[in-house]
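Worksheet for the structure shown next.
Every protein chain of the complex appears in place save one, which is left out.
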Amino acid sequence: MKHWKKLLIVCAAIAGLGQLGAAYAGNDGAMASSADRSLKGDQVCTECHDENDNKAVLAVYKGKHGVKADGRTPGCQTCHGASEAHVKNGPKKGEVGGKRGAVDVVFGAKSTLSTREQSEVCAGCHKGDKRTHWTASQHDSGDVSCVSCHTNHTHQDKVLKKATQPQVCYTCHKEQRAEGRKMSHHPVAEGKIACSDCHNPHGSAGPKLLKKNTLNETCFTCHAEKRGPFLWEHQAATEDCSNCHTPHGSNISPLLKSRAPFLCTECHDGPHNSKVPVAANAGGTQAGLTAVPSENYTGRGCMNCHSVIHGSNHPAGALLHR
Amino acid sequence: MISSAAVAAVDEGAARALAKKNDCFKCHAVDKTKKGPSYKKIAIKYKGKEAEGETKMIKNITTGPKVKLEDGSEEDHKIIDTTDQAEIKNLVHWILSL
Partner (left out) sequence: MKTRNEKLQRSALSLAVHGALAAMFAMPLMVMAADDEVSVLTRPTSSVEVGVAGVSEKSAKFGEYNGLNDSGAYGIANFNIGGGSAYDAYDGGNGTLRWEMNGRDLGTTSREFGASVSSQGSWDVRIGYDELRHNVSDTYQTPLQGAMGGNNFTLPVTFGTFNAQTNPSARTLDAQYQLGAFHTEEVGSTRKNTAFGAGFHFSRQLSIRFDYNHLDQSGAKLQAFGNQGGAAYATIASGIGRAEAVSVLMAPTNYKTDTFSLAVNWVGDKGYLTAGYFGSIFRDGYDSLSWQNAMLQTTGFTGCAPGGACTYQTNVASTAPDNQFHQLNLSGGYAFSPSTKLVGGFSYGRNTQNDSYASAVMQVGGLPQTSLDGSVVTTHANLKLTNRTTKDLSLSAGIKYNERDNQTTSNTYNYVEIAGGGYSGISTPYSNRKAQLELAGDYRIGKKQSLRLAYEHEYIKRWCNNVVGGAECVASPSSDEDKLGLTYRLKAGDNVKLNVGYAYAKRNAEFNHLYKANTGNYAVAATINGGDYAGYLAYPYASRTQNIVKAGLNWQATERLDFGVSGRYSFDEYEATLGVQDGSSASFNLDATYTYSENASVSAYVSWQNSERDLSAGAAGGVPAPSVTVAPTNVFSNQLKQDGSSIGLNTKHAFLGGKLELLGDLSYSLDKSHYSTQVPYLATCGATGTLTCGDTPDIKAELVAFKLTGSYRIDKHAKVALVYLYQNLTSSDYYYNGYQYGYTPNRVMPTNEQAPNYEVSFLGASYVYSFQ
């Protein structure tokens, strides 16, 4: 009960701050929502930024934002602002290589706006559904904006394609890139599954931006045979697959954090051989052992017999043998 | 007077690259009217009087005088970000060759 009380107090405090914040309101609506969204309206930009431009600005027309017949799509100035300083001010007199005035809303590294301010432009239309949990999510708080990952002026956004998406995520997530090269890995490098098959980068109700409410629920999407409920459950497995497995890559197949019997010894010290020290004898005769190797330590170790490790539905499977 | 040999020696790739780098194409296109006249229109204008064209263009892109835009308004011409005369001449000769 004490947890709920704490929570109520915090919520009340935040709500109070919210009232103060109302005075500051209005920033979200600052975008030129009244901008002319038509092709003609775009001409103020496309007249100069045409096919000869250094950047493929016109490619916005082969993306979803360029489909003018869809009444929801923006015009150039819907996202980039009216940008009068840019439209009306030519190069300054006598300036070599002179530039026009600045565009109101520039996206990406050269923007004068914070990543959050940039994202708010997109969030004006893109709200709800998969983005429900965006605000204050890991990426939102971590200085990542929509355009950190997405490209609009293109036909097919790299991050929306299974085969190319990991390249985008690996720009920041270098550890996962390295893990993906290990002996045992999900087929990400092979383009068969993408980061977004398990994660929702826009924020989620689950841990680690996982798509589902819990880690296990996410894993069971593809590995439904391990969902049970089984007659004999393995507590560690019902609670959290990551007690034994690591998702992005491991030197120990299949995606294990440790090799049996050592893996099992991290939780078991009672049943027969789990209390026995094991070292090079796990490698059997080839590792220099002169006595008969034990099936308790070699190969699958404990799982030579306790092999129905994710849970058993056999009436004689209490010890996960069957 | 620009000889036909000089025109033939124009490096189109380099000229286009320089124009692109300096945003020339924001106001000019090869064969359509934008804020400024198309390069083809300029080439036709100076057909037979290429020397005059060359002088005029070099003046425009190196000193940035007020120029009349196609819609009748006036704006300062942009000054090119290079002092390499050979590069500039190549660009001008390419325009005249169109």
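Per-chain residue numbering starts at 1, and chain names A and B are given in the order in which the chains are listed.
Heads up, the rule we're going with is that a contact is a pair of C-beta atoms (placed from the backbone, for glycine too) under 8 Å apart; a residue touches a chain by one contact, two chains touch by 3 or more.
Since the model is a prediction, treat every value here as computed from it, not as a measurement.
Although it is not drawn here, the omitted chain touches the following shown chains in the complete assembly: A.
Convention: only the chains that are shown with their structure count from here on.
Contacts from chain A toward chain B in the complex involve residues 47-50, 52-54, 90-98. Interface of chain B with chain A (complex): residues 20-23, 25-27, 29, 34-35, 64, 75-81.
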